[in-house]
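The block underneath contains the structure these notes are about, expressed in structure tokens.
Missing here is one protein chain; the remaining ones are kept as they sit in the complex.
Order of writing sets the chain letters: A and B. Residues in each chain are counted from 1.
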Amino acid sequence: MLDTDRLFPLEPKARDLARALYREVSRLPIISPHGHTDPRWYAENEPFPDPAQLFVVPDHYVFRMLCSQGIPPEKLGVARIDGGTSETDSRAIWRLFAENFYLFRGTPSRGWLEHAFEHVFGLTKRLGPDTADEFYDHIDDCLKRPEFRPRALFERFNIEVIATTEDPLDDLKWHRQIRESGWTGGRVITAYRPDPVVDPDFEGFAENVEKLGAITGLDTTNYDQYLDAHRMRRAYFRKFGATSTDHGHATARTEDLPKAEATALFEKALKGACSADEADAFRGHMLTEMARMSIEDGLVLQIHPGSFRNHSSTMMARHGRNVGFDIPVQTSYVEALRPLLNAVGMDPALSIILFTLDETVYTRELAPLAGAYPSLKLGPAWWFHDSPEGMRRYREMTTETAGFYNTVGFNDDTRAFCSIPARHDVARRVDCAYLATLVTTGRLDEDEAPEVARDLTYNLVKRAYRL
Amino acid sequence: MLDTDRLFPLEPKARDLARALYREVSRLPIISPHGHTDPRWYAENEPFPDPAQLFVVPDHYVFRMLCSQGIPPEKLGVARIDGGTSETDSRAIWRLFAENFYLFRGTPSRGWLEHAFEHVFGLTKRLGPDTADEFYDHIDDCLKRPEFRPRALFERFNIEVIATTEDPLDDLKWHRQIRESGWTGGRVITAYRPDPVVDPDFEGFAENVEKLGAITGLDTTNYDQYLDAHRMRRAYFRKFGATSTDHGHATARTEDLPKAEATALFEKALKGACSADEADAFRGHMLTEMARMSIEDGLVLQIHPGSFRNHSSTMMARHGRNVGFDIPVQTSYVEALRPLLNAVGMDPALSIILFTLDETVYTRELAPLAGAYPSLKLGPAWWFHDSPEGMRRYREMTTETAGFYNTVGFNDDTRAFCSIPARHDVARRVDCAYLATLVTTGRLDEDEAPEVARDLTYNLVKRAYRL
Partner (left out) sequence: MLDTDRLFPLEPKARDLARALYREVSRLPIISPHGHTDPRWYAENEPFPDPAQLFVVPDHYVFRMLCSQGIPPEKLGVARIDGGTSETDSRAIWRLFAENFYLFRGTPSRGWLEHAFEHVFGLTKRLGPDTADEFYDHIDDCLKRPEFRPRALFERFNIEVIATTEDPLDDLKWHRQIRESGWTGGRVITAYRPDPVVDPDFEGFAENVEKLGAITGLDTTNYDQYLDAHRMRRAYFRKFGATSTDHGHATARTEDLPKAEATALFEKALKGACSADEADAFRGHMLTEMARMSIEDGLVLQIHPGSFRNHSSTMMARHGRNVGFDIPVQTSYVEALRPLLNAVGMDPALSIILFTLDETVYTRELAPLAGAYPSLKLGPAWWFHDSPEGMRRYREMTTETAGFYNTVGFNDDTRAFCSIPARHDVARRVDCAYLATLVTTGRLDEDEAPEVARDLTYNLVKRAYRL
């Protein structure tokens, strides 16, 4: 059974206060403005296949931990792309997972999983070799029932709005199907992630740009029309609810190049002739162009830099992308963001949400930048830092310089559907614990704390993402 | 009303001990060895004009936070240098500030302001739209009374000594006037900050060097005489109490160049012909020359590196320097300081105080360096880190390697006069909390803690700054 006071401060007065603050926010609806759930789930509303397919096979947090202890991902059902075979017996996968569940001690994955086991499936024992089958049978049985289909869970999770992430070449057919289905229980929106058509290093970049032309009816090999094609697709995405764009570049570099130079780089990129530096410059320039379009159309711009993708070439060859081998690297923002900020950063119509995988920049770079520029806000603790300690450090390292009101609430950023309520719950608890500590150490008045708690949980995210 | 136990540990025994330690140090005089108050205040002893001019207009901590939320600084009275107009109605400025006071929740600015409101002006309500006028009228009324003039506040603040910061071209006339006034209530000293005449990138560098020649009667275009001019001005500053120099370079780079090379760089700098790297090298070389002069004349050398000044060119064009857009950058010290340290770093007659805006260097670089070299001491948590969390991290990340006795007490480093007692109070509370935690976790004996508390508050700063 989960401890109802988990993640709260230990000292009794602070714990009482955290508990009271948590009561204010624990039942507020979930706003999930950025994530990677599959819109097809909500469109088709088919049952999730089985416990292993729900909790293990698609979750790189889970299988990378077992991989790190010498268990090959294919034994956990992770598909091979090189012709190798993977385990297909879901019960065998589940048992292997259960045997190794002790590896998750002290990790947020453990917390998310147990939250889902208890709150979604009513399972209060501990998963292990002896309970593996009991868990499997019970979850499998549940999944066959209508109240465990995606839309039912969506409503039960009290999700007010969720954003998925699609690229400009996506026709958004699942989003269309959701809208046309007449479902009133949930608001599912898209977000514009143009990496495949702005990143010269993306596989198939030139073809992607060509497809963008085909979709928009423009000659996207012409730089001006290429920019117009973005404008058209952004407008199309806005029809399906998009309020934001998202950019997952390797660095936070921005550029504001003269048009001739940008055009030349773009043409070079289409030929696959860019150097690594030129590709980075083009991506950086496109961030500034996207910011200009954001001023026009109001889409909020999210920057998610600093991941070294597919670090292991062995794993990339065997299993492809998104298998837990994306590793954060040192990322700097101060000089990197300056071209964009000097171009448009003082415009209060622009809203940029900055994320980081490099916690050293919180006090040094991000809080000072967001605490000065009207266009900048701080995204929440992200990915590896989406954890109790990571969230605590985030508040401790950003609040004093940037305050609460330059932050944007929580993002779950997940593909793991059942972890959504768990993740939001962790964020609410950690924020309440932080606020309780501020109050009990005389840094915030007790009567202000509930308002801040509600802002951090619900109001700031709606305002920041224009929802 | 401020919580009298603010910033103390929550656990009762640790809180009791912190309270007892704080009683030992809370009334010790303030030693303020580095800061940016205006000596003219103490010289002329004129009343501060009004609440907005005292608390809002000159304080970039305050107006940058409102700027970050889309309120243009000119609406807060911050002067335009580009011909634009700024708000001049102080009551309007104050109301705008009060309406947005909630933005400072969780920030040290909130704590400093409320400390001043309560302790200096006796105001115990919370500032907000509904209390804005009440605050304004009361403070405005106070400021007209003699006991709120600068010298009276200085004495009431229990300041034993305060240093201001002047450049070599300053004639120190306010300091002269203070001395000649016969005021016995306070010791105001200067500090030697030669950036305008050692930094080739400083605006007007060559002219500044020329003026230095005019002041000293030396041919400062000659490198030897240029160095002598520094010696003369240092001696002059020492007459007005200076015990330290201060250097605000972009990096911590030092050099110890052969004389011919230094001379050539200097001549190139006078012509404005230095590359960025050469300018950095010359600044770095001058740090070593300054260290040599410090061995001669005993001035303590302070290094404050790592700020990217005037990050927004828009703001620089509109409002000029010091408007909250100086952003910290990654700074490294280990190789950077080596030329200076190899030249003079083992000389116990030399005292260098190192500051940082990059907290990652505390455990990795600064504590190991200061814990080995006899010439090095660690300055306190600075600027963005002059906050409860910043100060806690500072102690947690420096004490284990450098101990307490390679640190130098607290600097307020402020222009905001009324924040001085508040800032020192925060430092004393955080240090007492840290010591109480060490004692209650068996890392320091209870009978030693009061002595350490007094050292951190009063003795170390006097010793380190030779006051």
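We take it that a contact is a pair of C-beta atoms (placed from the backbone, for glycine too) under 8 Å apart; a residue touches a chain by one contact, two chains touch by 3 or more.
Given the structure is predicted, the values throughout are model-derived calculations rather than measurements.
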Sole contact to the chain not displayed, among B:A402, B:V426 or B:V461: B:A402
Have a look at A:G111, A:P150 or A:P196 and name the one touching the chain we're not showing. A:G111
Touch criterion as defined above, residue of B:D137, B:E261, B:E296 or B:E448 at the omitted chain: B:E448
What does the interface between chain B and the hidden chain look like in terms of residue numbers? 9, 11, 13-14, 332, 334-335, 338, 341-342, 345-346, 348, 360, 363-365, 367-374, 376, 396-397, 399-406, 437-438, 440-445, 448, 452
At which residues does chain A meet the chain that is not included here? 2-3, 5-8, 10-11, 64-65, 67-70, 102-108, 110-111, 126, 308, 311-315, 324-325, 327-330, 357-360, 384-385, 387-390
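Here is the rule we use: only the chains that are shown with their structure count from here on.
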The assertion on chain A/chain B checks that the Cα superposition rotation, as a multiple of 5 degrees, is 120
Cα-centroid distance, chain A relative to chain B, in whole angstrom: 40
